[in-house]
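All protein chains of the complex are present and in place, except for one that has been dropped.
Now for subunit A:
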Amino acid sequence: ELLGRSHITNAFKILLFYVIFYGCLAGIFIGTIQVMLLTVSEFEPKYQDRVAPPGLTQVPQVQKTEISFTASDSKSYEPYVKNLEKFLKDYSADQQTENIVFQDCGEMPTDYKDRGPYSDAQGQKKVCKFKREWLENCSGIQDPTFGYKDGKPCILVKLNRIIGFKPKAPVNDSLPAEVMAKYSPYLIPVHCAAKREEDADKIGTVEYYGMGGYSGFALQYYPYYGKLLQPRYLQPLVAVQFTNLTYDVEVRVECRAYGQNIQYSDKDRFQGRFDIKFDIRSS
């Protein structure tokens, strides 16, 4: 019994030792993290080398980047429509009424809108309005199914938000001819084409809707000031409608944003571009 007691005391001592030991360690750890957090700005990340250049993404957000439905079956495209509708809710006119938050940035692409330093010294920053109507057929205002019921699906294209990122408009000669057709120096053009050469004739006509009829992101929406300073920031959108896709065939489409500081990477297939598969069944 004596042995048992000495064992228990010893175990207790060890326990106490480890409690103190880990207590101290945890203290040091939390202290260090706190100190580190003090050095990190609330409004602006210290480094952005991993997040830039930005990714290009689409709405509806789909698994396996495949949009597959039957035009006659509303059930088959319902998730896409819901997703689009949900996303566009923030873009509705009635959501952009508070003038203290929103600012009218015009109907045509213009230059960057710098809003001062990245701090809350001047309170929150204003946000450019983005009118849902600009998306026309893909706005879901006239056609709540975004063209899906006619087999003419819409997708929305947007550039990932990055604080302080100012996309630079592309230099003229580097662009496809279709993009050059509607050029603006304050625009990051977006263009969708067949991923593979042999699919080129299956895509049919592609309609673009965006600010002022431009298929691209206007520069006045940049730079982004972060979720603390611009909690209701609206990313500029481009809606792309495929009005004459070949049915019953998998068609792969690649959309790209063009800009001097928008690069593409073999590793990251969503950097500055994305590709999406359409499979519209006729019945």
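List of remarks:
Keep this in mind: a residue touches a chain if its C-beta (ideal position, glycine included) is under 8 Å from a C-beta of that chain, and two chains touch if they have at least 3 such contacts; residues count from 1.
Operating definition for what follows: contacts and distances are computed from a predicted model.
The chain not displayed here is annotated in its UniProt record as "Sodium/potassium-transporting ATPase subunit alpha", chosen from "Myb family transcription factor APL", "Integrator complex subunit 14", "COMM domain-containing protein 7" or "Sodium/potassium-transporting ATPase subunit alpha". Per the touch definition above, the residue from A:R132, A:R161 or A:R256 contacting the chain not shown is A:R161. Here the missing chain is touched by one residue of A:R5, A:R50 or A:K75, and it is A:R50. Although one chain is not drawn, its touching partners on subunit A can still be listed: residues 10, 13-14, 17-18, 21-22, 25-26, 28-29, 32-33, 36-37, 40, 43-51, 54-55, 57, 61-65, 160-163, 224, 226-228, 230, 233, 265, 267-271, 274.
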